[in-house]
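Take this structure, written in structure tokens, and hold onto it; I'll ask about it next.
Our next item is chain A:
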Amino acid sequence: MTGRSTFLSALGAATVAVAMGTGAQAATICFAFQDLETEFWVAGHKAITTTLADAGHTVIERNANEDANRQLEQVNDCIAQGVDGIIIIPQDGESAVTIVQTAQDNDVPIAVFNRPPSDTSKGIVVVADNATIAEQAVDFVAQKAMEEITDRPIQPLIIVGDLGDPNAVGRKDGFYAALAKYGDKFAEPIEVASEWDAATALANLEAALTANPNVDMIFTSSDFLFPTIRSVLEPRGMWKPRGEDGHVLLAGLDGDATACKLIKDGLVDATGVQDLYFEAQSAMDAILASIDAGEAQPNQVIEDPGFALTADNLGEREMDMWGCVLLSEGFLNN
Partner candidate 1 sequence: MTAMLSPAPTAPAPRRPARRPLARALLSDWFVLWLSLAYFVVLLPFLPTLGTPANLVNLLSNAWPLLVVALGQTFVMTIGGIDLSQGAVIGLTSTVAAALIATAGAPEVLSKAPIWGLLIGETGGVLAGRIWFGILAMLIAGALVGLVNGALVAWLEMPPFMVTLVSLITVSAFAIWLTQSENIRNLPDGFVALGKGEIVSVYFGPKDTSQIPRRQVHDLVTYAAIIAVALAVALHWLLERTAFGRQVTAVGANRKASEIAGVPVRRVIVLVFVLSALCATVGSILYSARLEAGRPTLGEGTFLLDVIGATVIGGTSLFGGKGKVIWTVFGVMFFVLLSNTLNLMNLSTFHIDMVKGGVILAAALLDVARTRLLRSMA
Partner candidate 2 sequence: MTPLLRFEGLGKDWFGVPAVRDLSLDIPEGQVIGVIGENGAGKSTLMNMIGGIVPPTHGRMLWRGQPYAPQGAADAKAAGIAFIHQELNLFTNLSVAENLFIDGFPRRPGLLRGLIDRRAMRDRAARILARLALDIPPDRTLDSLSPGERQLVEIARALHRDAALIIFDEPTTSLTHRETERLFQAIEGLRAEGRTVIYISHILQDVRRLADRVAVLRDGRLVGEGTIAEFDIPRMIRTMIGRDLAAVYPPRTSVPREVPVLEVQGLSAPGVIENVSFTVREGEILGLFGLMGSGRSETARILMGLDPAERGEARLRGQPLTGGPRDRVRQGLAFVTENRREEGLMMDASIRDNLTLPAIERFRGGLGLDRDRIADVAQDLRETVRLKAQDLGRQPVRALSGGNQQKVVIGKWLPTEPRLFILDEPTRGVDVGARSEIYGIADRLAAEGAGLLVISSELDELMGLCDRIVVMSRGEVVATFDRRDFEERRIIAAAFREATSAGEAA
């Protein structure tokens, strides 16, 4: 089979050319993401590409346009190209399992960013710890509430997400964990269902506030509902900046550009932030570590504890929050 061996040596030479300059410090990383439709994913995409590029690595980007099959094909192409590692934002938890397995079968280290596979035991899984993040944000507004109101139990309200979504469950758990620490200083929380739908949230919140006009603090399981909350609170004179009469303590979670602006304007007090920059850094570090260690199938779950951006720490941590970065780039002006 001399024919084949010549063919192979030619291939070997080609691979050397590709691998040139990819020492441990400069790797070629394939970044396959599902799409760039929402601002959260735009921010995530940017966090990863800039983190990798700043560290001197080559990034090969692949956009699957929300097609899981195409993402699988793109990851296969990356593997054939001989990349050193792969970071994916999967279309969903199910296809992530398949893609992780494909990469590991081909001995390429892979990390899954932010949207966890339904089976987190395989691959490097970087995932935000929703409960912890929610707890931090709620804790901040709870403290504020306890400073202001001492004569009666404080009335909290939570807007919960779609409880079929593990993220929503985690956020709800974090909310209750924060309040549990303070015992009977807080009244039984009012739960408002949103099903991750603005219209549903609007109707349910209207009803809840009509029945209980004396709500002191509100936690929304996602920042995207702030405009909805505003349209309910404003007519009731409850949409006021900090320090004015009628201000209701507000906390959210996600850390989007709207939330950043509202915190700056004093209308919102805190939001739990998924620390995308931490997540991007961790994914990269873990991938590079396994490349250096010669480990082809690294399995590891990295939890992003996140942080709460609050009225108090706005000055120091603003630029750690992706929403504020987008805001500073003029995102909301468009």
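Assume a residue touches a chain if its C-beta (ideal position, glycine included) is under 8 Å from a C-beta of that chain, and two chains touch if they have at least 3 such contacts; residues count from 1.
In picking the candidates, the idea was that all candidates are chains of the complex that A comes from, given by their letters.
The structure displayed is predicted, hence computed values, not measured ones.
A.B. asks: Which candidate among 1 or 2 is in contact with chain A in the complex shown?
C.D. replies: 1
A.B. asks: Mind listing the chain A positions that touch candidate 1 in their complex?
C.D. replies: On the chain A side, the touching residues are 8, 11-19, 22, 24, 60-63, 65-70, 72-74, 76-77, 79-82, 84, 92-95, 97-98, 105-109, 118, 164, 166, 291, 294-296.
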